[in-house]
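Shown here: the complex without one of its protein chains, the others still in place.
Let's turn to chain A:
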């Protein structure tokens, strides 16, 4: 009866239930969950096993909100059959991913934060790359319009030069 991730479960809808802070519940299948190192480690450390509709052992997730978690799970489910799950240089962004990443600002930032937290490496890489494209070629004013933030208001000679030298 030792729970193990490698055993193929004979239950109907084997998955885990994730509960976020705002009380939303999301189901994620075992295979899809492999994308998230955080969850994989958690499950193996606690010795959970997938159960029908995730009724047993629901997992509490701090720091991630419901909608974001749903997005992440959606991505993981889509990619659950990918061969190399933790590949570092995931260079090609597929069409589906592109479509998936067409999010608003806030959603994108939440996604990046959450994928960092849950350690979904590939998603983290492609979403940060996407944000990098938003930054490319813009001046600070435009960047502030997109990303928020206030301008530094003080100037000092030293720092000016420093900045200029870095150019």
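Keep in mind that, in the parts below, contacts are C-beta pairs under 8 Å (C-beta built on N, C-alpha and C of every residue); 3 or more make two chains touch, one makes a residue touch a chain; residues count from 1.
Definition applied: contacts and distances are computed from a predicted model.
K.L.:
Per UniProt, what's the omitted chain called: "F-box/SPRY domain-containing protein 1", "Histidine-containing phosphotransfer protein", "ATP synthase subunit s-like protein" or "Acyl-coenzyme A oxidase"?
P.N.:
The correct option from "F-box/SPRY domain-containing protein 1", "Histidine-containing phosphotransfer protein", "ATP synthase subunit s-like protein" or "Acyl-coenzyme A oxidase" is "F-box/SPRY domain-containing protein 1", the UniProt name of the unshown chain.
K.L.:
Looking at the full complex, which residue from A:44, A:60 or A:102 touches the chain that isn't shown here?
P.N.:
Counting the whole complex, the residue in contact with the absent chain is A:102.
K.L.:
Of A:16, A:48 or A:124, which one is in contact with the hidden chain?
P.N.:
A:124
K.L.:
Against the chain that's been left off, what residues of chain A make contact? List them.
P.N.:
That gives, for chain A, the contact residues 91-93, 95, 98, 101-106, 109, 112-113, 116-117, 124-125, 128-167.
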